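Complex shown without one protein chain; remaining protein chains in place.
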């Protein structure tokens, strides 16, 4: 498949870009932050996005979705990244939809996919249990109890955890943390007894939560996929999220770079435009190159997921590792090139720095994916 | 101890600098290379250096040495590094003298130290057995045989191996490669039966050899230090070499940078001096900073060896790791800043690049010492 | 017993008797400092007593001459005092731009009257000073400043705007660069003046930073009257004073990072947070690699700091070497804080109570300013290229 967007995807990008610039620019994130919004996103805006088909971007048409595939999902994520738009998109539209498509029973699909597409039900993926991401480091215990299970343990860094209606939880039904075998996924209503959900304000002003499970009881119907054999499905969900996030970060990087470029080209110092200094020109040219690479690679990873390509997991790890480094570099260079102004809350570049760091950590940072890649490559 | 040279050390530097500039500039290395010198160094020059006290720079006065300590030895090494002077200095004057001082029996000292100081006996340290350095990776076997030992195995990358009169060999009398216990050091005459010494031309045109040991027989007198307990002594010898080499590399880096700076400040392009381009100015300033750090650190490592400081091993590993990176960076930047001229054999900068790579590898590269440091620091 | 030994014994005893218990917790951060001045609210009676007692002996500024309120100590004695304070974990009694910046400037360039007037108050913590250098749209181009001081006979009338004035809203007096000759080329025509922040026409507005705190202000001067007696050094020669202080400041910032190589290593933090594999290595080989690369550079930089400091003790003049320290120290500090965040992962990115309100993240964000304030890294590199390497002008 050529590594370019199709006409449809290009149109999607244009409409997303236009909509987000108008309806959800960076100032919207500021407003959510400064008003101390409890939700951390605008439900009204999410309804509009759902109407545009974004909530159901991965949902099959039979459930009212747009079924645009991961490339389409990434195109929207990239545009959201440009504006730092805060929405439940990654959790609900990308990861939860991927989970239900891949693992859901007929009943689960029917119950949830339509609602996801309509933007009526919000999801969160509760997976990490400590500050560093790990695919197989699941320790939260799910013990059989009669016909159901009892969950005990704690999850952290759950994006959109405190606004979610449904929570997809990775749990251990057997084996030890680090082992693939013994992981089971559960679909848990956020109102279930025994759940304690605490919103955790993150430095990027985006939603996350810690969730404690204290003897939370679920029925056997809550199992998503097969008992003990959830690792593959989990990997699928995480990889969709990682690729989507990489796209978001590529967008953020491009935007941070763009605003920095405008700033230095206009700002004068020592009587000339700062952007005329050769060192800044070379650093900008290097950064531009890295961002172009990051964008191409992200598209390739998204395409590989749509194709179910053999090397999809490798490409996703690559894309997340690279996007993590490039978006951080773009934000760091951005702050430095803005000079003192870059340190003020008044300018937007600092928000990109904060998001780069948090998004870099989310679903695995560059060291994590670098280590995985080395393993995949046999060393 | 203040991190500055004493007056004596400063005088030593000045006399070394003057002598080397006159007697052993870079052109001397070229001559050795282009004439296909079998020795790979000038015996006449080495005699002069011995007369100046350099061959015995670590030899106690009672054996006719100058006993200048590691700082003094490093000062001379640094000046040699500037001129890429090829001599048996590192092997004989630094490493072998350290070995005999630390481990030699009275008889061994008497037999060899005077000759070392006089420049009459050349030594080599035969330690590495494969392309990558390893302190404890000794596999060469030494089996007891009557009152003596029989050596079997192969050594590689033995600096000055093919010109050495005496060879200090690390061998395994028990245990497995990687273990500290079971290493024994031997002092072997290079004329011993069963030794096959093959000169290996290196890319930096400096001396090295591969040495095969085929049932080479030595008496018990050949043991240097204690049987099976040679690891500590070995470490001492290697650390003296590493610190001396770091000093040499700091000198090479400074010189490579200096000649690059002169070149770009004079050379014109687009009508102005290349050295007036801001990017080259910033890269030069960064490189200067790294070299200053490298010099200060190297001096600290040398001082710590003289003081027998507790953190000496750590500082030596640091210094070798840092010098390896900085001297390579200086040479790489040097070639690039010389442009096409940097690629020609006619200009000297390429010789610095070659030496940086080989010296970087010798006695452990930056990864090797970085790994060791992480271990010393507990991770 | 040598004089120095006797001094040590006496100092130890005096500290033992006079340093309040709550001033012995070894805390040395900006937050726990006592900044003094008219508006200062002591955080404890101990803090008040500690400043009062140390100020009375001039030991807040131990090497200043005693006629200006200083301790009159020799360098060796001052070093002993520092060691003894460290030994009992004593806090610094007083932090103030008057100590670090104004003092050195007045001692070198001030008139006798100015020294007598201002230095003792600094020593006793009565006046808190701030620095008025940067201006909007000037950035690294300090000398392009536009705040003007018009000659009005026995006083100047100062009008203009400063930015990045540290704690201007909490300071009592300001030392300030103003333009006294608008015709002269940039560096000429600048003067160094002092005035009271309560003067009519002075107002301040805190700047909110990305870290959420507001240590800096925008400061506005609307026809502020400044007596000519408050001109330091000569009219139109303020740049000499500023340059001297900038070098001084850079060294200070650079050596701030000297402490980096001490204390807990990044590796230790990482092992605690992440654990080790069966080989005893940090259980994230790539993060381990990044950590050791940065620790190598930190420890190596420590050697350069020591070398510079020892050379300075030997009487060598450092000049542009301060730019070397400022550049490398601040860049290194940024790398270290990036890694600290990576070690902690999402835990450190929470801005919650149980996470000390995200102090680690705030510190991380704060370090981004290190390579901007006091002259950007780019400016330092330029200084090195020009003044140390003598590279040609473009």
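Residue numbering begins at 1 within each chain, and the chains themselves are lettered A, B and C in the order written.
Note that a contact is a pair of C-beta atoms (placed from the backbone, for glycine too) under 8 Å apart; a residue touches a chain by one contact, two chains touch by 3 or more.
Fair warning: this is a prediction, and the values are worked out from it, not measured in the lab.
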Among shown chains, those touching the left-out chain: A, B, C
Selected residue (touches chain absent from view) among B:163, B:202, B:231 or B:317: B:202
Hidden-chain contact residue, picked from the options B:193, B:310 or B:346: B:346
Residue among A:105, A:152 or A:276 touching the omitted chain: A:276
Missing-chain contacts mapped onto chain B: 128, 130-133, 156-157, 200-204, 208, 267-271, 277, 279-280, 328, 332, 335-336, 339-340, 342-346, 350-351, 353-354, 357-358, 361-362, 365-368, 370-371, 374
On chain A, residues whose C-beta touches the chain left out of the figure: 2-4, 261, 264-265, 272-273, 275-278, 280-282, 284-286, 288-289, 292-297, 299-300, 318, 321-322, 370-371, 373-375, 377-379
For chain C, the residues touching the chain missing from this view: 277-279, 281, 285-286, 288-290, 292, 394
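In this text, only the chains that are shown with their structure count from here on.
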Core chain by centroid distance, with centroids computed from Cα atoms only: C
CA centroid of chain A to CA centroid of chain C, Å: 41
Length of the line joining the C-alpha centres of chain A and chain B, rounded to whole Å: 52
Distance between chain centroids, defined by C-alpha means - chain B, chain C (Å): 43
Sites on chain B at which at least two other chains make contact: 277-278, 282
In chain C, residues with contacts to at least two other chains: 378, 381
